[in-house]
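After the structure tokens below, expect a handful of questions from me.
Removed: one protein chain of the complex. Kept in place: all other protein chains.
Chains: A, B and C, in written order; residue numbering restarts at 1 for each.
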Amino acid sequence: MAGNTFGKAFRVTTWGESHGTGVGAVIDGCPPGIVLDPAFLQAEMDRRRPGQGGASSPRKEPDQLEILSGIFIPEGEDLPRTTGTPISLAIYNKDAHSKSYDTLRDIFRPGHGDISYLAKYGIRDHRGGGRASARETAARVAAGAVARQVLEQAGIDVLAYTVALGGVKITEKNLEVINDNRFFCPDAAAAEKMEARVDEVRRMGDTLGGIVEIVADCPAGLGEPVFDKLEAELAHGLMSIGAVKGVEIGAGFKVADMLGSENNDAITPEGFEGNNAGGILAGISSGNEIVIRVAVKPIPSISKKQQSVNLANEAVTIQVGGRHDISAIPRIIPVCEAMVRLTLVDHLLRHMSIAFPTE
Amino acid sequence: MAGNTFGKAFRVTTWGESHGTGVGAVIDGCPPGIVLDPAFLQAEMDRRRPGQGGASSPRKEPDQLEILSGIFIPEGEDLPRTTGTPISLAIYNKDAHSKSYDTLRDIFRPGHGDISYLAKYGIRDHRGGGRASARETAARVAAGAVARQVLEQAGIDVLAYTVALGGVKITEKNLEVINDNRFFCPDAAAAEKMEARVDEVRRMGDTLGGIVEIVADCPAGLGEPVFDKLEAELAHGLMSIGAVKGVEIGAGFKVADMLGSENNDAITPEGFEGNNAGGILAGISSGNEIVIRVAVKPIPSISKKQQSVNLANEAVTIQVGGRHDISAIPRIIPVCEAMVRLTLVDHLLRHMSIAFPTE
Amino acid sequence: MAGNTFGKAFRVTTWGESHGTGVGAVIDGCPPGIVLDPAFLQAEMDRRRPGQGGASSPRKEPDQLEILSGIFIPEGEDLPRTTGTPISLAIYNKDAHSKSYDTLRDIFRPGHGDISYLAKYGIRDHRGGGRASARETAARVAAGAVARQVLEQAGIDVLAYTVALGGVKITEKNLEVINDNRFFCPDAAAAEKMEARVDEVRRMGDTLGGIVEIVADCPAGLGEPVFDKLEAELAHGLMSIGAVKGVEIGAGFKVADMLGSENNDAITPEGFEGNNAGGILAGISSGNEIVIRVAVKPIPSISKKQQSVNLANEAVTIQVGGRHDISAIPRIIPVCEAMVRLTLVDHLLRHMSIAFPTE
Partner (left out) sequence: MAGNTFGKAFRVTTWGESHGTGVGAVIDGCPPGIVLDPAFLQAEMDRRRPGQGGASSPRKEPDQLEILSGIFIPEGEDLPRTTGTPISLAIYNKDAHSKSYDTLRDIFRPGHGDISYLAKYGIRDHRGGGRASARETAARVAAGAVARQVLEQAGIDVLAYTVALGGVKITEKNLEVINDNRFFCPDAAAAEKMEARVDEVRRMGDTLGGIVEIVADCPAGLGEPVFDKLEAELAHGLMSIGAVKGVEIGAGFKVADMLGSENNDAITPEGFEGNNAGGILAGISSGNEIVIRVAVKPIPSISKKQQSVNLANEAVTIQVGGRHDISAIPRIIPVCEAMVRLTLVDHLLRHMSIAFPTE
């Protein structure tokens, strides 16, 4: 049983490789009657586009989103609405340079899935990582954009931003400024230091990790104990992003050093005091803001020489060429938002199913 | 769509509340022919039994495991074998004191799911948390014990131990000693400090958090990209344990401060150098040891007075009585092992399905 | 991936064998707040009880239903309500005679699953068919009884009756009389002939097949094209009953001889004229009555001598002893109702999930 579908009620199946025809997603379970604005969806796609500056590679992939099914423009309206049938989304590849990967045909790149993919499948599309490429996340962002238009109906929105990059941590959190710098960083001063750090590491031929925080306004009641608790599904979705090595909710790993009396969020008639729980209690959203953080590893494709082996298990030295990003941040930001949105819309629709009229 | 099933090939559905008839699990998809030794399964149950010392409450729940279906003793053998049909497991409650919870009928306990359960379901079994109680994890451990007997066939085993408790962190890791102290701690000196810290906090009427690490020997090839990556499913399973607030794989949150050249594990003809990846590359086990850590929050039931509200949303002061553990550690240790085993056995069987003979 | 779960929103997992501890079901996804009346549920169980007359065997299995979880009696109420958590149902075996099956240990009974179960699992519980026994359907009826209490909220009910048995076909359909004869037959005269036919065949040591019709009042809009069309799921559920060899909807196999102009049900302002469609159009209920028929094969356990082989593939003559029914009718009647109810309640809850407020 392969694992290319996310969600149970709002089910997203993605397909495609970095250097094939394209990538795409089929959404099954989107409610009917939702307005899908093609311009809005395309704007969401554009947020993860590379080539916007120093931390991203100069490749230009337009990521033109096409909606192949599941919509219909009702008579007298301007924008398409969903019909309740599967929504097929495709982004065709336009700028693939398979040749630049030919040197990797027989070598396993450290930190990449080359070696594990071959162990699993016995066959490997070596061109740029194939299915394991970050290119695959374009399909997630496309599906997440549709999810966003559904979530708007329930007043749910999601926001991701950078709280650490290359050792630079934010010291203040002003969400007003996150669109003023290319790291979606809520601390303008920290953003400048991140910029300098990126430049420094680029010259070293190396790459950088960081931490992304995602917040969501969410009504109480979402999440399906005991295994599909909201935090469990959020962790599942976020940890399925290639670069993510850790997920924490609310106080996260800090709870290890806390007393129960410190960690418990007091409840008052006006709401919770504090948010160590991160907006989720016993697997169900409490109405408090959902707060999650993910650890983003440095991109494994570096210009420095590395030790590895070839298909014959002989030691080789490898130096990955091509144009690569210095960090998965900021391009991972809309991907994190997409995975949180896909999780929330799935749970919104799963919850609906038990909002059944009782006596 | 409720969420009380874990796994897709080895599917475990749990049922039961803390103060009802009991708890149990039905396993669908266990391979036939596996020897299930009732004594072995019961020994696994006994590992999470409370009443073994200071960090655990004095309640004595025997947790007697009963196997209701799915097994058969072949002629001439002593032990039952699985038949490939559903395995129904039950642990009937024997020591429930519903009365001690009557004072909680109208009050939401801070840090507990009382308030979110009511928001979701509109009805609440207030007796000891109902389904949200740690009692539910007995069913996980039972299913995990069956999983362990399947995993033995593939040479996979899993071990969990405490690396931090109440601010005390291990400074050495000697897995030989983890059964010599009641925290399953691989550092004997740290275990003594943990003991002292637990005593201190018990007198304060407070509770403690900590960190558990889980390791697994696992062959290469398990995990189902792109959404059911092995780390994503492990995170899902572990984060579905009530007390867990964070999960990290390999270097985990430390990757935020690392360079790509530091984080990449070099590959040599003899294997990987280092294990920042935690045994998983691109969502598929690499053959390196799997290493995961989870953040365990302090138990929310404390003896200290706390602020909360009642069903009428009026401010109240609450003091949770009854006998409670000081920390989810060590009882969470076998639960963590169970969730990792359930994840691995599921992926072992899911992977089997594509080990299909090709031309 | 085993297949012991039915439904996607109202998910029923059954367990148990004919001669083990018992049989049971876990329901995950039942809406909260539904009154479950234990006496009502038990009455449903009693409808499939054997020993009620000539077509059924004289074994007396009380089929005492126990509800192990998922319910709670709210203060001031008399009957339990569902809490939205898993409902565990168990029926423990009381009258199993394993010894009478010992002669079958090495022989495959014709018409039974002995040979195919062994081919699949490599291990077989030979006692009375194990999991393949009709005993398993007790768990379905239990779950169907819960489904019935949910469906009542939506005004949906289901009724099954016998339209043919042993070659005797009904010539009139008066649903008022179906509880006046033990075949649930809507034609009193035909019921008498069925009785005579059963007596005749009993003396021959043989068994009889028949046809059951199931009708349901159902609102328009249930069913999930294109693969989970309502008729497809109904066929799935009904064909999963051991004795069923055919399923037809509305005009069924008669459509083969019809013209389009005959088969199309005209639509009028007052509703449909005719019901060749059987209440379903393009996979979605139309609001017209749902009408399904199933072909029920003769019970394969006959007293006559039959040719078969043993485990060594040697020819043997077999004569199945023990007490067996002459026909799966009437005991299959409540099982058919249960499967239709489980299908409808699942689709009711699946449909709810897209009844999402749009702009």
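Here is the rule we go by: a residue touches a chain if its C-beta (ideal position, glycine included) is under 8 Å from a C-beta of that chain, and two chains touch if they have at least 3 such contacts.
For clarity, every value in this text was computed on a predicted model and none was experimentally measured.
Novice: In the whole complex, not just what's shown, which of C:Arg81, C:Arg131 or C:Arg331 touches the removed chain?
Specialist: Result: among the candidates, C:Arg131 touches the missing chain.
Novice: Would you indicate which residue among C:Pro31, C:Gly144 or C:Gly223 is in contact with the undisplayed chain?
Specialist: C:Gly223
Novice: Need a quick check: the contact residues on subunit C for the chain that isn't drawn.
Specialist: 1-6, 8-9, 14, 108, 110-113, 115-117, 119-122, 129, 131-132, 136, 164, 166-167, 201, 204, 206-211, 220-229, 231-237, 239-240, 242, 245-269, 273, 276-278, 280-287, 295-302, 304, 306-309, 313-315, 350-351, 353-354
Novice: Contact with the hidden chain only, please: which subunit A residues?
Specialist: Missing-chain contacts on subunit A: residues 1-5, 8-9, 11, 13-17, 20-24, 26, 28-29, 32-33, 66, 68-70, 72, 74-75, 81-88, 90, 105, 120-125, 130-131, 353.
Quick note on the criterion: only the chains that are shown with their structure count from here on.
Novice: Based on CA centres, what chain would you say lies at the far end from subunit C?
Specialist: That would be chain A.
Novice: List the centre-to-centre spacing of subunit B and subunit C in whole Å, with centres computed as mean CA coordinates.
Specialist: So the centroids are 38 Å from each other.
Novice: At what distance in angstrom does the C-alpha mean of subunit C lie from that of subunit A?
Specialist: Averaging C-alpha atoms per chain gives centres 45 Å apart.
Novice: Going by the contact rule already set, what residues in subunit B reach two or more other chains?
Specialist: Answer for subunit B, listing residues that touch two or more other chains: 1-5, 8-9, 14, 120-121, 131, 353.
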